[in-house]
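Reviewing the structure listed below.
Here the complex is missing a single protein chain, while all its other protein chains stay put.
The block that comes next holds chain A.
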Amino acid sequence: MESSESLTPVTGRRLPMQRSESTGSSPGELEPRFECPICLKCLDRPVLTSCGHRFCSDCIQKWLQKNRGCCPIDGRALDGSRDLFPDNYTRREIDQLSVVCSYPGCRIAMPLLAYDRHVSETHDQFEKSEPFLFCPFKNIGCLYQFKNPSQLNMHVEKLSHHHLQLLANSFEVLSMKVPGNVVSKEIEAMSWDPPPKEGSPTTESSVQALLKSLYERIVTLEQRNAEHELQMRLMSDELKRLRPKSDGELGLRACNGEYTWTVPDIENKVKRILMAGKRADELSSILLYSEGFYSSFNGYKFCAKIHVLPSQKPHLSLHIHLMSGEKDDFLPWPFTGKIAFTLVHPTHSALTVREVVCSRPDLKAFQRPIDLMNKRGFGYDQFVLLSDLADKRYFTADGSLRIRIQVDVF
C-alpha cells in the first residue's frame, strides 16, 4: 500500500495521517482499522479478540480487568487468557508506516507508533510554556507570569510601586556601570561629602535625593489611597446589603402586635371580579398573604390573609394565621389573647370597619404551628361585601387597601 505522509493542523498542533486510496478514508485521519477503539490512538501491540475486534494489548487487558469481561464493542463475554490473540500481521503493517514530524524546523522521520511519544516529549513542553504572558517589567526583574490578559492588567495596576522600585534599582545599577557618567560621578561625590546640613545651599545631588524621596512618598500614598478606596467600597456594599433587611425585620418585630398592611393594586382585581359577576372563574380569585409580624419583640408571629372567591355575592374574607417564630419554644400554647381586625376607610372614619374577637383554646388555629404556618386561620369569611368596597370607596388613591391587625396577648 502507499504510505505517503501528509499532515493536518488540529488546534495548533499537527497529527500524522495516512492517505490511502484503497480504503477510502478521508485525508486527515488515521486509517480506522489501525485505530484502537479504547485509546483512539494507533494500535500498539495489537490483539484480535475472538469476536473479531482489534485493540492495543494494554488497553483491552486493562478494560477486562476493570469490567466483567465483555467486549467494549459488541458486549460479548471475553476471557483475557483464552479469547485474545496477538495480531502480528497488523503489527507488521503498522511498523512499516512512517511519518515526518510537521513541527516547524523539526521534520524528523519516525515510525507512526513513535510519533505521539515524540510530540509529547519534544514539543509539548514548548507548547505548554507558550500561553503564559509575562509581565512587561520582566527585563528588570519582575518574574510574574499570567494566563490571561485581564490578570496581567490587574497585576500591572496593583503593583506599580513594586515596578517603580525595580526600575529605580535597575537605573542605579545601570548608571554605576556606565563609565564617566555624570550621575555616577555625583553618587561617588556624595559618598565622599559629609551629609548636607540643614539650611545649607542645595546642590544638584541633594535635589535629586529629595526628588527621589518625594517620589517614593507619592507612591506609598497612592498605594494607601487605593487600599482605602477599596475598603470604602466594600463597606458601602455591606451597608447597602444590611440596611433593608434590618429595617424591615426590626419594624415587623417591634410593632408590638399592631400591624398595618397596605395591600397594593387590589382595586382593579376587585372590580374585575365584580364586573365578571357569575362568569368569574377560579383564575380571578384573590389570595394574598401579608408579611409576618410579631405580637412583641420575642412574641408570637402572625400573618394576615385576604381571600376573595368569585360567587353570587362575593365577600372579602380576612383571617390571621399563626406562623413559626424563633421564640415559639418559650411561649405558652395555645395562644390566648384578643385580636382586632380593622379595615380603614381613607376619608370617612365612620365607615371604618372594626371587629374584635378573643381567642378560643379549643380551635386548632391557635395551636403552635408545625410548619412555616398554621394551616388553620382565624377570622371572618365574610368580613365585608365586595360591592361595598367599591361603592363606599375603601381604596386609596393608588388603588390599595389598608388593613390594621392588633394582637393583644393575655
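Going forward, contacts are C-beta pairs under 8 Å (C-beta built on N, C-alpha and C of every residue); 3 or more make two chains touch, one makes a residue touch a chain; residues count from 1.
Convention: contacts and distances are computed from a predicted model.
Missing chain, UniProt name from the options "Thioredoxin-like fold domain-containing protein", "Leucine carboxyl methyltransferase 1", "Cell cycle checkpoint control protein" or "Ubiquitin-conjugating enzyme": "Ubiquitin-conjugating enzyme". Only one of A:51, A:73, A:114 or A:167 touches the chain withheld from this view, namely A:73.
One of A:250, A:287 or A:356 touches the chain omitted from the figure, and that residue is A:287. The omitted chain makes contact with just one of the residues A:157, A:204, A:329 or A:371: A:371.
Chain A residues in contact with the hidden partner, per the touch definition given at the top, are 10, 37-41, 59, 62-63, 66-67, 70-73, 75, 147, 282-283, 287-289, 371, 373, 375.
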